[in-house]
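Certain chains of the assembly are absent from this excerpt, and the rest are unmoved.
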Amino acid sequence: MTRPTVVRVAVNQHPRSGESIVKFLCRMQIQFPESMSAEEVAQKQAQEKEYSQGLQEAGELEAIYRVVGQYANVSIFEVESNQRLHEILSGFPMYPYMTIETTPLCQHPNSIR
Amino acid sequence: MTRPTVVRVAVNQHPRSGESIVKFLCRMQIQFPESMSAEEVAQKQAQEKEYSQGLQEAGELEAIYRVVGQYANVSIFEVESNQRLHEILSGFPMYPYMTIETTPLCQHPNSIR
Amino acid sequence: MTRPTVVRVAVNQHPRSGESIVKFLCRMQIQFPESMSAEEVAQKQAQEKEYSQGLQEAGELEAIYRVVGQYANVSIFEVESNQRLHEILSGFPMYPYMTIETTPLCQHPNSIR
Amino acid sequence: MTRPTVVRVAVNQHPRSGESIVKFLCRMQIQFPESMSAEEVAQKQAQEKEYSQGLQEAGELEAIYRVVGQYANVSIFEVESNQRLHEILSGFPMYPYMTIETTPLCQHPNSIR
């Protein structure tokens, strides 16, 4: 149960801040209520774009993809803690209409990165 | 998207090391292969006990409960990163016989702790 | 089928009252109806906080965590009976909007507590 | 959050011992490994019968039914704690071959008993 601290810190070293980081795969499925107007949908989408791009520029949202044939995305998050991930997810403008699946990730031994 | 860093660090502050921490609920279900002898089972259980108690003493395994009527436990982990959690879980002597469900947790606004 | 009564009573001894206790893990997922106003939601949340903190102070709600990315919590209850657990759960102000999964727990042989 | 202690104690009063009780519905499905001989099966069944009838006579196993078309039973347990229920379930001679679902029960307001 002795732990190789040096290796671990290297792996979890955030390139920008020096804080330790955690990585997650999230699948976010959107379902708007029937009563929501096209204008409200468009407004939510604009807010969502701005929020999402801010997270990408800050390096916390590493990648986001559309799932083919679904109003859904899969995203890779790289954040300093679980607490921060919850802040990010619950801050999405479409959060009240999302079903989110969260998978904790870590370094794969075969990864070359 | 400005983040209240002070509050967040306080929440994630590990009482022993000052490193940031992440909390997880894990449900670990054991299923030994039919071919395993009673002696091997007893040996695994002894190793498991030692490993588990080491983690508890180190503060990384905060609590462990038996699920009634199951060869299974639910455990609360408090670790410095996802990487460390995977090291811990894959290090359990019974890991090859476990099915593990992992739920990332964070501070609840109604918690008094 | 002889039972080691002394051990069992020790395990189930409630630290405050001397009554026997039972422990449960509950996962409570909230889903408000679309028609509920922001004011009603805020009011429910305030009531919920007060109710939850009362249970924590009384020692019946041992711990409560937010599930990351979900309007959900996982909680550890320590109560004198199943009957009391149902009273507690059905008394939550948000109970009508909750889906609850209940897992009965007991002492794990590897626990150091 | 004041609790009507008198009513609650009455409900949970065990008719034999005065200790508080908890009630559970368990569904126990049996699956023997292919390698088990007919003699071993018969021996397990004899042990199971004795164990089960001891629990019924002690009042802890209130009722047991066969599920039609299944090697399975549904049983009503009435025990003093979760800990005791786990002792009972894990003590069944067929326990290693069982899949058990456990549902905590309590008094129904419409029950006349």
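By written order: A, B, C and D. Residues from 1 in each chain.
To be clear about the criterion, a residue touches a chain if its C-beta (ideal position, glycine included) is under 8 Å from a C-beta of that chain, and two chains touch if they have at least 3 such contacts.
This is a predicted model, so every value here is computed, not measured.
Undergrad: Assuming the complex is a homo-oligomer with 4 chains given explicitly, what is its full copy count?
TA: For the whole complex in this structure, the answer is 10 copies.
Everything that follows uses one rule, which is that only the chains that are shown with their structure count from here on.
Undergrad: Just give me the whole-number Å value for how far the CA centre of chain B lies from that of chain D.
TA: Using C-alpha averages as centres, the distance is 30 Å.
Undergrad: Distance between chain A and chain D based on Cα centroids, please, to the nearest Å.
TA: Inter-chain centre distance comes to 45 Å.
Undergrad: Taking each residue of chain C in turn, which ones touch at least two of the other chains?
TA: If we look for residues of chain C contacting two or more partner chains, we find 23, 66, 68-69, 104-107.
Undergrad: So with touch defined the way it is at the top, what topology do the chains form here? Options are line, ring, star, complete, other.
TA: Graph shape, chains as nodes and touching pairs as edges: none of the named types, so other.
Undergrad: Going by the touch definition at the top, which pairs of chains touch each other?
TA: Result for touching pairs of chains: A-B, A-C, B-C, B-D, C-D.
Undergrad: Per the contact definition, I'd like the list of chain C residues that touch chain A in the complex.
TA: 34, 66, 68-70
Undergrad: Of all residues in chain D, which touch chain C in the complex?
TA: Contacts found on chain D: 1, 3, 8, 11-12, 19-24, 51, 54-55, 58, 80-87, 91, 102, 104-107.
Undergrad: Using the touch rule from the top, collect the residues of chain D that touch chain B in their complex.
TA: On the chain D side, the touching residues are 26, 33, 35, 82, 85-86, 89-90, 100, 102.
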